[in-house]
Each structure stands twice: as C-alpha cells, then as structure tokens.
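A protein chain is absent from this complex, but the other protein chains hold their places.
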Amino acid sequence: MAAIGLRTFRKTGFWWLRGNPWAPLSAGFCSRGPGPRPTSARQRDGIRNIVLSDPKRRNALSLAMLKSLQRDILHEAESGDLKVIVISAEGPVFSSGHDLKELTDEQSPEYHAEVFQTCSEVMMLIQNHPVPVIAMVNGLATAAGCQLVASCDIAVASDKSSFATPGVNIGLFCSTPAVALGRTVPRKVALQMLFTGEPISAEEALLHGLLSKVVPEGRLEEETMRIARKIASLSRPVVSLGKATFYKQLPQDLRTAYHLTSQTMVDNVALRDGQEGIKAFIQKRKPVWSQPDALTRWPHRLMGRARLV
Amino acid sequence: MAAIGLRTFRKTGFWWLRGNPWAPLSAGFCSRGPGPRPTSARQRDGIRNIVLSDPKRRNALSLAMLKSLQRDILHEAESGDLKVIVISAEGPVFSSGHDLKELTDEQSPEYHAEVFQTCSEVMMLIQNHPVPVIAMVNGLATAAGCQLVASCDIAVASDKSSFATPGVNIGLFCSTPAVALGRTVPRKVALQMLFTGEPISAEEALLHGLLSKVVPEGRLEEETMRIARKIASLSRPVVSLGKATFYKQLPQDLRTAYHLTSQTMVDNVALRDGQEGIKAFIQKRKPVWSQPDALTRWPHRLMGRARLV
Partner (left out) sequence: MAAIGLRTFRKTGFWWLRGNPWAPLSAGFCSRGPGPRPTSARQRDGIRNIVLSDPKRRNALSLAMLKSLQRDILHEAESGDLKVIVISAEGPVFSSGHDLKELTDEQSPEYHAEVFQTCSEVMMLIQNHPVPVIAMVNGLATAAGCQLVASCDIAVASDKSSFATPGVNIGLFCSTPAVALGRTVPRKVALQMLFTGEPISAEEALLHGLLSKVVPEGRLEEETMRIARKIASLSRPVVSLGKATFYKQLPQDLRTAYHLTSQTMVDNVALRDGQEGIKAFIQKRKPVWSQPDALTRWPHRLMGRARLV
C-alpha cells in the first residue's frame, strides 16, 4: 500500500524538481554544482525548496549532507527575495538520521564531535533563520531525521509518515534529537519514544505537537505549497521580526516577555509594511508590501546566527 | 447556520444580563456608570460576570475597552465576596483584538506603546488576580482577543467558536498574543497560526491546550456557570493560595518548585479552611468555609500586582 503510494509519488514527482517552470535563480545559487551534492535546492516566487536527495542511503544526515543542507539554508538568507523555505526528501524515508559509519571508532572523537556539532548548528540555524522553515514529510523520519522535523517552524506530513528516535536500540541514545523532541511533545510521549525506540504515527505526532498538519499523501505537496505561498505573499520584514521575537520571548518570564513584545509591536507598527498593512485594512484594499531588496534592511540585531558562513 | 445560532443566543440572552434576579451589588460597583462603557459587569453569589459589550465594533480591545475591562477585573479584587470571574462577550465575535484605528501614524509611538502596555497589563492581571478567571467564548476570537482567551485560567467555548492570530495579514505580527498563545499550545501549532493567520476550530483549540472544554452552543452558559458555581462554593483563601503558587512554581526548576509548594502545603494545612476541610472530610460532613469579609485576610504577599489601581 505504502509502496504503491510511493510509486505514484515518484511518478508524479515534485513539480519544483522539474526544470522548466522556474524563473532564473539568483546569481550563483544552484546547489547542483560540479560535484554531486546530497541536497538540491531551487527557488521561485520567494519559496526555496530544499530536497534531501540521497534516497539510496535513506537520506542519512552524513556530515556532507548536513553541510550541504546548511549551505542551502544559509544561501542569501538576507535577501528579500527569499520568503520561506520548504525542506522535503526524495524516496520513502525522509531521513534516517546520522550516518552510523561516521560514528565508529575508525574516526576520532574529534570527528564525532564535529558531526554532532554541525547537526546542532543546522537545527539552531532553522530556528534562527529570518524566514519560516517548513518540513514537508512523506515517509519515515528517525533519530536526527525526526529532530530535523521537530526543529522546523512548521511541519506538514502525509498520513503514512511516522516518527521515531530508535537510537537506544543500537546503544546510541537520541540525546540531541531529544532536545528538539522534548520542546515539541509532552515529556511522557518523548520518553516513551526515546526509551523504547518505537515509532509514532503521523496522527499521534499531530496530536502531541510534533506536526502542524497531517494530510493524505496525495494532498501533501498541494497543502504544503499552499502554506508556503501564503507566507510568501506576506511582508518579509514583518514575518522575520515576528519569528525572531517568538523564539526569544518563549523561555522568558511573563513580565519580561510582555515588555519585549510590547516594544516589538510598537516597532512593527512603525515599519513601513506595518503602516501599509493597517491602512490597507482600514481602506479595504490589498496591501502593497516593500519590494524585495538585495540588502533588505530588516533588523540585523534579530538575525542571531543566521548569517552566511 | 452560525447566524441562526447567534440569533437564538441573543434572544435567550445571558440570564445575568437581566436585572431582576440579582442581589444588590456591593456599594459603588456598577460598571454601567453615567457615560457609556464598553464593558458591563455584575456580581452575584461570588461570581462576577464581565461582558465585552461593543458588538458593533466586534468587541475590539480599544484602549477604552482595555481600561474598562481592567477596572471591572480589579474592582474590589480583595473582597472575600468575589470568588470567580467570568469574561464573555455580546455578539458573534468574542473580540477582534486591537482597534486598528488606534495604531495608525495619526497617533504617536507613545500612544501605541500605551495601547500595548495596557493590554499586557490586563493579561498579566488575569494571571495575578486572586480568583480564577474563566473565558466563556461563543464565536470568533482573534489577535488580542485570542490572547485574552489564552490568558484566562480556564476557557470554555462553544463548538462553533474559532481562534486566530491573523495580524501578519495586515503587516502587524501578533507578537504580544504570541506570548499567551506560545504558553498554552505547542509551538508548531502556534507558529502555523502566527505565520499563516489561519483560524483553528474550537476542537483543535481544545486538542492543543488553548481551551479547557468545548460544548455545544446551547450548553455553553450552563456548563461555564456550573464550573463558576463550583469554584464559588470553595474556600477563597485556599483557591487564591493555590492559584498564586501554581503560576509561581511553573517556570521553576523541579527542586525549587517542590521546596516552594511543600511549604505552601504546610501553610495551607494550617489555614482555618484547611483544617475545616480535612476535618469535615474525616467526619463525613460538609465543610463550612470562612465567611467572606470586607477585608479578607488572604495572604497579601501573594497578590502581586492584582491591586486596585
């Protein structure tokens, strides 16, 4: 059943993987360079689609994959042309997590440390990035693959997807995935997943907060892209300010959080797009947002680590 | 369909809005004063019903509305006669959030700051108030209106209600509503709402923790008032101590939280109503709580900012 679904899926393909309908990419941005890369990325109408493209190795988050993903996420992050990022995967496995061949004693502890630190950097980058990042999941996401889903701002999955942190089965407790998982699902759900390694269904993942939405497989692309297009139609400075503020206030005490966000609201009202939006609403017309600008002046202090490396 | 429901609703009315059955209000407390006010409030049997009463403007949380609401919440907050507050609204919209006409560049940034600070004060007041505050929602609650629901201790809604933070559509990201929303629903749900502006249903809101209960519209008042009467039948000093302690321990580390609450339990046992309740239970009789007292001696240090301004 799942196999049939997948075959159909592959036949249809993701439309953004076809070359034709795409507008010219911004200079220098073509992730399919001279050597083979484990991710591919295209951008159109403000939406950047990044695809994990190593299905033969179950899209394992090898160091090469992590660095390729990081590069695609960071590429021209400050450009006003970019409004939203969608991360998806080729094949039946969204991602199986770390490449275990990189974690034997044939490599040094320093190498192991680089793997986990790079992975953590990618996960934090998603949260610190100026535009929303959506995971579009169609299949199994395990260990650091599950962590990647949990780390995105929004996650849409097909109903046949499932999620697990099975590291404990092979003597490697999913401690880094648990950082993202423990911040999205109740701790009893997280611990059951971490201690038993057993998967949860997409429906359970939705119920417990790991996903934003679950749709039938045939509607996954349509629904995800609908959300992406919606976000791409909004004011980037406003969305970026909102995203950065959201994560900043979340761990604060209530008074500090309201102090910060009240000031953010005043700043937001004063933005060109803030005034334009409010006036358009009062005048019952469509707002016209600031045009993208190669060096959009959205607040740099909010960008955190989301800079090109 | 919704319109029919609402018409019925208006015809039946809320019983506490009819004048007759009410006992005399405490001196000086009649929120319908000489000038028109955007909220109305009545109190009976320990239950204060505050109603957002500006349906023509979709119960927008204008500065006047916020100050009126604040006054009604704060009025004789220390009186033992008050046991619980219910906040509801007239008309099909619970509240549409800020009044955008107050946020154009016709007002100064200082005025904008006052709007957001007053709003934040009201939201914190609800949490810091000595008695439980229940939101009774029958309709749409958006932006700061959604924040108001998220800020109440308990929220009961009719099944036709819905909830959204659509500020991003008009270039004003719901950053202050996100403070309350982000503390009640999983972050992926919050971010999907904040980034897309799309509403969630009452059922989804219940599933994700924004509501305590969802009932058919015809049972909304009955069920909410049943909960309110239940709380009104309890010991106010005990409930107040419990509420203040709950919010205080929530962000603490486990050891600090248990240190605080173990001491609270010892204090609670020593309260007159603590001993009365335990003895009544052992003796299989109904407890008789302390009588309300104009200046009930419930612990002032717990009151935080919940004082009459």
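Think of it as A and B in the order they're written, each chain with its own count starting at 1.
The definition used in the following text is that a residue touches a chain if its C-beta (ideal position, glycine included) is under 8 Å from a C-beta of that chain, and two chains touch if they have at least 3 such contacts.
All values derive from a computational prediction rather than experimental measurement.
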Contact residue for the chain not shown (choose from A:43, A:68 or A:176): A:176
In chain A, positions touching the absent partner: 100-101, 103-105, 109, 112-113, 116-117, 119-120, 123-124, 127, 168-176, 178-179, 182-183, 185-192, 194-198, 207-208, 251
Hidden partner interface residues of chain B, rising order: 132, 153-155, 183-185, 207-213, 227, 230-231, 234-235, 238-239, 241-243, 245-246, 249-250, 253-255, 257-259, 261-266, 268-271, 273-282, 287, 289
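Here is the rule we go by: only the chains that are shown with their structure count from here on.
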Separation of chain A from chain B, taking each centre as the mean of its C-alpha atoms, in whole Å: 36
